[in-house]
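As structure tokens, the structure follows; a few thoughts come after it.
Every protein chain except one is present and positioned as in the full complex.
What follows is chain A.
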Amino acid sequence: MSRFYYYLILVNMVSNIIASVPVILLYFHKEGAISSMILSVVVGTIIITVYTRFFNNFPGMTLPELLQKTTAKWFYNPFIFLLGILWFIAGMITLITFSFLLIRYLTPETPITQISLVLTISVIFGCLMKTNRVLYTIEIILILTFPLIFYIYLAAYSSKNLRWDFVKDAVLYFNQLPSFYAFSASFFLFLGVANMFIFNRFFTIKQKFGLKQIVFIMVTSTFALSTTYFIPIGFNGFEHIKDFIYPWISTSDSIRMKYFIIERVLFIFLLFYLGIAFLSILIHWHVSIEFFKFVFHLEKIKWKGVKIGIFLPLPFFIGISTYFVKRLDEYQLVRLSGIFYNSLSILFPLMIILFLFIKRRMKYAKNNEQN
């Protein structure tokens, strides 16, 4: 596969730490978190394989284009609109979470509206870029931030304060039945592949996607997921881990760099995860705007000869996310993300049925063309 494909998947896997995934997982630490994680690795890998194989069949085609060709308008328009809203919410959740993080740990005096506005405005114009430029941005920012994020993982694993006893303690609960909440939270790590709905436009050449790639993704995701879950437990203990609001922040604040200019890893964590959050919002909102473009034909809207159509969603994006940043608190945010993850874990496996339908129709269309 092209390296850009892995970036899409990787960003979702890495960015889960700053979303509500660890909170939800750790909340169910005695009620089946581990078994849900194992289940989600299996289901997630299957989903990734099916999605990738499906889009590989139609190089360069986006999902809305495929739907346009194969489904009726009454289904197509509402469905794409729904997807656009889902992607908007996905970006918004990252945005709100990170605004909360910044106001709690980095700039407590700045008003929360200001923080979220800065984040929104810096991302929003990037969402209007062409798809290939979005991917190039992702690559560069990932390459800039990833070494240090990797360093944080390394520092966490090699730290003396990481008590493996706690981890072993946690593993003992693997025999609990999976919980739906925990499953859908960890399933979210695998949904980076869904960005292919739009980003498939970039992959115009048929890619190779075989066992090697699947195993690679499975190993990486298992590593990411277990890091998300076990590292906070190793640092903070097993018993009361579910009371943490930001388990990963507390964890990264337990790591020290003795000989560096910056001693507390927390700040490196925040500043570099800001990059990942930036990318995550960028990807999600780019996909969302592209969906809205298909539904409302935004390119065609003109005012005095200037194409203002593509700018139309921006005020809504900014307004709605600012409203929710002010409205929500941490508890509600976790609830909202939980519900959001749940709905995704129902919707996305069901999407496979749609794929089968599209594939059949496309084959039929192709046969018709040949005759």
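Here is the rule we use: a contact is a pair of C-beta atoms (placed from the backbone, for glycine too) under 8 Å apart; a residue touches a chain by one contact, two chains touch by 3 or more; residues count from 1.
Everything below uses one rule, namely that contacts and distances are computed from a predicted model.
Engineer: Select, from "Spore germination protein", "4Fe-4S dicluster domain-containing protein", "Anti-sigma regulatory factor" or "ATP synthase epsilon chain", the UniProt-recorded name of the complex's unshown chain.
Structural biologist: "Spore germination protein"
Engineer: Check the options A:90, A:141 or A:283 and report the residue that touches the missing chain.
Structural biologist: Per the contact definition at the top, the residue touching the missing chain is A:141.
Engineer: Decide which residue listed in A:27, A:100, A:166 or A:202 touches the omitted chain of the complex.
Structural biologist: A:202
Engineer: Tell me where the left-out chain touches chain A, residue by residue.
Structural biologist: Output for chain A: 3, 60, 102, 106-107, 110, 114-115, 118-119, 122, 125-126, 129-133, 136-137, 139-141, 143-144, 201-202, 204-205, 260-264, 267, 270-271, 274-275, 278, 282.
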